[in-house]
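My questions all concern the structure below.
Every protein chain but one is kept in place in this view of the complex.
Letters A and B mark the chains in the order given here, with residues in each chain numbered from 1 onward.
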Amino acid sequence: MSNIYITGLGIISAIGDNCAQNLDSLKKSKSGIKAIKFLQTIHKNDFVSGEIPYSNKELANIAGIEDFTKHSRTSLLATIAAKEAFKHANIDINDGLRTGMVSASSVGGMDVTEDYYLSEASKENTNYIFTHNANNHVEVICDMLDINDFSATISTACSSSANAIMNGARLIKTGRLDRVIVGGTDAMSRFTLNGFNTLMILDKNLCTPFDENRKGLNLGEGAAYLVIESEEAVIKSNKKVYAKVLGYANANDAYHQTASSEEGYGATLAMKQAIESANISPNDISYINVHGTGTPNNDDSEGNALKNIYGDNVPPFSSTKAFTGHTLGAAGAIEAVFSVLAINENLIYPNLNLKNNIKKFKFKPVTQLLENQKVDIVLSNSFGFGGNNSTLIIGKIK
Amino acid sequence: MNITKHISIVNGEVNVDGELVFSNKEADSLNAFLKSIYREYGIKYPKYFKMDRLSKLGFIASEVLLKGEELSEKYNANEVAVVISNSSSTIDVDTKYYKTLTDKDDIPSPALFVYTLPNIMIGEICIRNEFRGEIAFLISKEFNAEQIYNYTTSVFSNNKKIKTCVIGWVELDSNENYNANLFLIEALDNTKKNYTFKVSNLLKKYK
Partner (left out) sequence: MEELIQKLKIQVIEQLNLEDIEPSDIEENDPLFGEGLGLDSIDALELIVLMEKEYGIKIQDAEKRRQIFTSIKAMAEYIHENKK
């Protein structure tokens, strides 16, 4: 694999408005999951979530956008994170390098459309017809950052932004682009909250990933972007680099629309193939950031997949979804950013809220923050409905 | 790479490699039209009837594309990739699900919610055919041959395990306008007419 360097990071989640704040919360084991405040729903008091504690107007302020009514919440979150990544990577868009954007979303502009769909069209609400599609935020950001060479939007549920990172890396490797801003975004919406509730996979209390008595997931929202660049681009601009994308894979479970196979076929294939693509062995992995939603089904299936690859000797692993909630289309990118931070800060994050380990597995997640760790290579899983399983491998710059 | 087969389902007609193989313009709904193709092709898959209309369209299109191809004999499960795109994502079932959400006398439907992600359509195709290779779903304003060509070639060049790809466009908008164009991309030579896999050929065949 020719080298793909990560040169910039941007993130907004329930645990922070930017990288520094997210890192601070991770270090302090400070979860962002709490009572729902902004989403107008009859279930407000029924569920906790990783809702970001700002109104759309406040988000627009942070994003530097004048009129918040012209944007969906999904798009506002994406703009904040994309701008941070772009700035962090010190991009000069006029330096002659071919720049693209590959982003992901499952909610798109549904967060505002659902408020206005049944209303009569008025001057105030017809904006939201244009903000509805999943690719709207990509158009907004490419316009804002003057990205013209390529853009694409991926929508594959909870693996979406991991797939965006993978696709971006491939565009560099096949010589089509020099650098790509990759990631994803999703905002809370009644559409998803009620949908997950009707599938009976939400936990009314704080989620407990990889716990024997886990009841389900907590939804969350957020956005994260990474800037990835080719080796030539990095050398040309003498750029600071933070980590490398070493490998990736996507495989299909081919089992059920929303459940994962007990054997973890898809998950096993994705992890195995990602490890192979990175030209490493499973034991080279320092830390696994599992998908770990806290649903009975996922953690069982993913646990079986870990067992398929590692037997009982699984490297240190944890789910960070008890910090942020399950951010759906943004999850892959948010957790990729966490992976880069883990590598540079020598940290392994705790799997919060664990009381009882899953009986059938001999391995258990890390439950306290580990500092001063040698974190050279991180494996990050993102598994989506539709059996879409993706794994990313991120490595230290040596 | 070659485009070894192309099918289209549009305007009440099913075309395979440019030839009309089935037509039913009398069908009074998309469901009725797709069901008539289901019967015509002798498909026996009860789960079909639980799918939303977009998944039915994609499923039927894939059945027409894969008929006679015996893919499971030529390839292993993890050698087949699927890359599909559309413009309207799952707007058709989104609207139906939304009604169950907002109607005071109704309850949010899990069976409808499940289909409100466009890659579930691909999931149904994979479950039916036991495809375990890569999958991706792209959203674009209209059929973007260059984008899907780029994506597919990068799958082949970056993932040496993938030997064949089902790609195309499966669209159902909020006015019931539908269009399915699927292409089978293979490295094999075969005795059928082949067309080199390139953007101009995708555009030439697209209906």
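Assume a contact is a pair of C-beta atoms (placed from the backbone, for glycine too) under 8 Å apart; a residue touches a chain by one contact, two chains touch by 3 or more.
Only a predicted model underlies this, so the values are computations on that prediction, with no experimental measurement involved.
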Touch with the omitted chain, as defined above, among A:Asn167, A:Thr198 or A:Asn250: A:Thr198
Contact partner of the left-out chain, one of A:Thr208, A:Gln257, A:Ser277 or A:Asn353: A:Gln257
Missing-chain contacts mapped onto subunit B: 46, 48-50, 106-111, 114
Interface residues of subunit A (partner: the chain not displayed): 198-200, 256-259
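Here is the rule we use: only the chains that are shown with their structure count from here on.
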Intercentroid distance (Cα basis), subunit B paired with subunit A, Å: 27
Subunit A contact footprint on subunit B (complex, rising order): 77-78, 82, 87-89, 94, 97-98, 101-102, 107-110, 113-124, 126-127, 129-141, 147, 150-151, 153-155, 157-159, 161
Residues of subunit A touching subunit B in the complex: 106, 108, 110, 114, 117-118, 133-135, 152-157, 163, 167, 170-171, 173-174, 176, 190-191, 194-200, 249-258, 265-266, 269, 273, 277, 384-388
